[in-house]
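The complex appears here minus one protein chain, its other protein chains still in place.
Up next, chain A:
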């Protein structure tokens, strides 16, 4: 439980030394950071009796000197200004300030200047500046995630903010792990290069003292790659539990909002899907849809047995036993109905959108060759009335990515068909995707057809046959991880920052995907970590993508790119 436990330790250390009743004050970012790792009842145990957002705490003026304020904020200038105002008219008995990242000297100056009542007890940097979704998966939850696709000239300040946030997040991850890594990046991506270089500058020049930890035999590795190197994974339908929930319903900070899908009882409108607290989810989050169905049935059966034994109350002893077990029973009841509700909703969606059919073609496009058959299948699905617009778009995109060079004529036919079939389709989006993530832009061997070895491997796999048609796709990331394990990452494709070189197999590897990760990739990281005890991969991204989010980012980037192009045309 690497990342989650690091965040938990930070929070514990924050709260344990301050005795008495406390109020915890967070900002909109740290709320997510704290929420995924810590629970309300644990906070209550630490005598934290109020949790508030930093901007809403300043609305009330009522003094609460019996409470001690514990602030945990990102060191943004807005937060510093808020702090300045709040320190000048204090409401709480004591102020303990914790910031989630490096404070600038000027910021400390401003805080010191506003603390006229000398009410601040401590000022510390606790580097929990990432949302630890799972033990080996973190996200930075950057809201304007589309920025990475735009060239630098379009919006330099926003892009700078984007980069700064990523560099901050990466610095925090390594500070929390107490490591200083060697840094590599994907050569073809400008943004990956920029982030890698800025991170290196921070770790080796600006704050080299802070990052000077005990040397490891082989330094850990940070690999910064670009989402556009593998645009296929976020476009596919998913069939493993966690990934599927995110694809079909949507997970935000390990929470699922069921209000918009179907009818659900009031206490199930929002549910938590956390491997930390839910043993069933932990055991099944990487299982495929069919197996989960079986496991859920088993769980329901067990639950029924418990219910039966509870109904059978005759003696006082039975009654006492029932009351003793009641909280556990209630918990089990909540858990069972949560998973049943999720599975029911998802099977409804699968039925409605004919996802079995669609996904088969998708997987075929992503994994196997056969252009003629693929064209036919995609055309048929485009003609099918019950296939939804988003699925049509994705099919054409997958086809375009795969057969970009081979069959431009057929591709044009598909574009036209798509435009006539889907009313909402914005013209040129597929072309924009090809411009962003086409075959000329990519570094990795996405379809395994570039060198002979990969082709041979693919053929061997084809001969062996696949277990499950729907989950045969392996993200490009698992190939990358394998070559890291074997020490075969090419310096030409993934150069180092500074004069480092690969000395051997690193024990800790953080792979950061600019543009966002997917739960499919998180799954392959977790599975690989479980089977390779000597090496530990951690996956991070600027957001967690599903196809909806990826397409939204793409549309947004296209819109901005187009409008700036128009402006430039006008100005010339």
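One rule holds in what follows: a contact is a pair of C-beta atoms (placed from the backbone, for glycine too) under 8 Å apart; a residue touches a chain by one contact, two chains touch by 3 or more; residues count from 1.
As a convention for this text, contacts and distances are computed from a predicted model.
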| item | value |
| --- | --- |
| Protein that the absent chain corresponds to, by UniProt name, given "Target SNARE coiled-coil homology domain", "Eukaryotic translation initiation factor 3 subunit E", "Protein kinase domain-containing protein" or "Transcriptional activator" | "Target SNARE coiled-coil homology domain" |
| Identified contact with the non-displayed chain, of A:16, A:41 or A:499 | A:41 |
| Given A:50, A:390 or A:419, the one touching the chain that is not displayed | A:50 |
| Residues of chain A in contact with the chain not shown | 6, 9-10, 13, 21, 23, 26, 31-32, 34-35, 38-41, 43-45, 47-53, 56-57, 60, 62-67, 84-85, 88-91, 93, 102-103, 108-109, 111-127, 175-176, 178, 210, 213, 253, 255, 267, 270-272, 274, 277-278, 316-317, 319-320, 323-324, 326-327, 330-331, 334-335 |
